[in-house]
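Yeah, one chain of the complex is gone here, protein chain that is, but the others are all in their spots.
Coming up: chain A.
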């Protein structure tokens, strides 16, 4: 499934979407926001987050905007990624959320 998406992304950069539940203790607060935006900035793809599948979408490379989302623990974080390295970006973002941002 991933290969299909990757090929499509490489040709047309169609947006990829996925979601993950915030499992770290207090949601997307200061430190996780910094980690998330730092990771996002490492990709050329446009990366956006939202609390609902239909948006509104927020630039995942801006800590100021990510903090404005105030995503609490237990919230489902939706990702929308569009760009040449989109699949790698999406996988990395999901892994960070699944890992609880490296917090105990």
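We adopt the following convention: contacts are C-beta pairs under 8 Å (C-beta built on N, C-alpha and C of every residue); 3 or more make two chains touch, one makes a residue touch a chain; residues count from 1.
One rule holds for everything that comes next: contacts and distances are computed from a predicted model.
This complex has a chain not shown, and the name its UniProt record holds, of "Cell shape-determining protein MreC", "Class F sortase", "Anti-sigma factor antagonist" or "Phosphoenolpyruvate-protein phosphotransferase", is "Phosphoenolpyruvate-protein phosphotransferase".
Although one chain is not displayed, chain A still touches it through residues 24-27, 29-31, 33-34, 37-38, 59, 62-65, 67-68, 70, 72, 103-104.
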